[in-house]
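Incomplete set of chains, arranged as in the complex.
A and B are the chain letters, set down in written order, and residue numbers restart from 1 in every chain.
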Amino acid sequence: MADLKPFPMNAWYAAAWCHEIKPELSARKICGKDIVLYRRADGQVTALEDACWHRLLPLSMGRLKGDEVVCGYHGLIFNSSGRCTYMPAQKTINPSACVRAYPVAEKHRLVWIWPGDPALADPATVPDFHWNDGTDWVGEGGTFYSLQCDYRLVIDNLMDLTHETYVHAESIGHDAITDTPLDVTHSGRTVTVTRWMIDIDAPPFWAKQLGKPGRADRWQIVYFQAPSVVAGDVGVALTGTGAPQGDRSQGVNGCFLAAITPETDKTCHYFWNFVRTFRKDDEQLTRNITRAHVNDGKGVYDQDHTVLEAQQRAIDNNPRMPFYNLNIDAGALWARRKIDEMLAGEQGVVQTQAAE
Amino acid sequence: MADLKPFPMNAWYAAAWCHEIKPELSARKICGKDIVLYRRADGQVTALEDACWHRLLPLSMGRLKGDEVVCGYHGLIFNSSGRCTYMPAQKTINPSACVRAYPVAEKHRLVWIWPGDPALADPATVPDFHWNDGTDWVGEGGTFYSLQCDYRLVIDNLMDLTHETYVHAESIGHDAITDTPLDVTHSGRTVTVTRWMIDIDAPPFWAKQLGKPGRADRWQIVYFQAPSVVAGDVGVALTGTGAPQGDRSQGVNGCFLAAITPETDKTCHYFWNFVRTFRKDDEQLTRNITRAHVNDGKGVYDQDHTVLEAQQRAIDNNPRMPFYNLNIDAGALWARRKIDEMLAGEQGVVQTQAAE
């Protein structure tokens, strides 16, 4: 039981933004694995186990020599497949000397890593994160490294936007969110939560983006891909202009993006963006939106993190206490079920503790 | 065994000074329980479990709405009995949805909480702490929150004042303390240690308070109420004026007060005061006495805390080592026996490790 992890290993996880990985050594811990990343001369990214075969020193403390990594302790060299190609003071190289190489895919401006069985890694199964491509949608996000909570608490948070009313009361919160029922559908490894708020006063952030007087229809369509990617199609349009039926031309549309990567059982990296299809050339607006999310503890995500980390501490202090669930948790519950199915497939057990 | 606590749960423990609890949320950990406190509109104090029924977020991170607490995550509302009165986005409220409410009593300028079985909580059994009332005796104390030691080490410390000679050599220490035998009596849940030092030179602090030349009789009568309240009647009077027989008119009399509340197994909150019956209107003296106790590491209590926290670390480093006891420990041993009796009543075991 002690070795059960709350995350599936056979999955693609975001490890870095593409622009972060250069021809130099970068260290990341992903799903409990220490990994060193670098970009090769051919432009591809290599991800190796970050511990020398010989004496475990992190290879990220060494240096690149072409496409190979030289250990900073005794000079062993490993190629981009993880095979040792040089040992000091000896001519024969132990043929079993190697470090693990992890499958890597670059897609949608992120570097994805597969920490599990390499034979199962299919680049075609990298999550759909096309909103992040910088083409139809624009926005500049970032990463919270080592957020001090189980990655599933972030998913819970994003799959139920009711919390906006309480955690983000002054910006995007709205009583209408709480008052409006939500609809949940699921299929394969995905879950979709849909909430339409018809004929409301838009909350401050959205009223400002809409820039027109009058009542609005607001939507929140949150799309989860197990185990850890969320995209939230959100926006407002003038009431009566057909948004619920598909015509968003009289509205403004954004999408919050989250690729949440377990670092350890109780910490995670959170790659985020908020992209939009309106005023795409307005760089000041891009900066303002980034700042609305992350701003020295005052942004929307900063507020979430305070809550999430406090929640993790409370869980640690009450280890036997299960979660109780409300109607609003339907999306999160289905997301957890999808994760549990993946875990059951790998580990033969279901993990989520929940009393319903 | 792992769940055995060194403190009884069915007891009143000081949680705050009355003036600290206002119509706003205050968090305290008492006997391992996270508790949120606030004062209601009717002036009474409410103490609730500080973890939302839904997802465990500390309620102290939410806000008060009248006499009810609104959770800062999803807006669940709990009344002062701990019952949930509102759930977001649903009309029916799960009737079992509640957080624990703890019995509270306000007495002697302190808020007392009963962390155990509410059915057993009788306000008439709040410890006698009348010296703290601000009437016959005056003084302004304070609280050390999260002192890093088992609360019983503080009791050991206060039940044997021999340590004054070594820890507080320059203020209230005196070889006479060590040279004079003590008398211990006990009854029910109380223990009394009495030491009279006849015809001595008063130590610096007391000589100054007495303000008269000549030899003195000094007394230390320390009164313990299990599990964790100590009052120490101390003072000096001119020798031969009848103090041992009950006439303290030619002396000065103070009382140190300690309500020590377990925070965890190895940390405690220490509510203290030093009150007196002489020069009661002298506010500068009140400030001086406070400063003699707590003064950036140089006060008498600061000195004790350095010793107590070092002692706790030493115990942690020597987990199998029992305490050895001296004659001077008779009072502390009886106090521990009273605690052990309470623990045995609750848990069926005796805990204090001591080789005698």
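Here, a residue touches a chain if its C-beta (ideal position, glycine included) is under 8 Å from a C-beta of that chain, and two chains touch if they have at least 3 such contacts.
Since we're looking at a predicted model, the values are computed, not measured.
Asks: All chains share one sequence and 2 are in place; how many are there in total?
Replies: 3
Basically, only the chains that are shown with their structure count from here on.
Asks: Taking each chain's centre as the mean position of its Cα atoms, how many Å separate chain A from chain B?
Replies: Centre separation, chain A to chain B: 48 Å.
Asks: Using the touch rule from the top, collect the residues of chain A that touch chain B in their complex.
Replies: 156, 160, 162-163, 165-167, 178-182, 306-307, 310-311, 314-315, 317-318, 321, 323-328
Asks: For a test of understanding, state which residues of chain B touch chain A in their complex under the given definition.
Replies: Contacts found on chain B: 34, 51, 53-58, 61-62, 70-76, 87-90, 94, 97.
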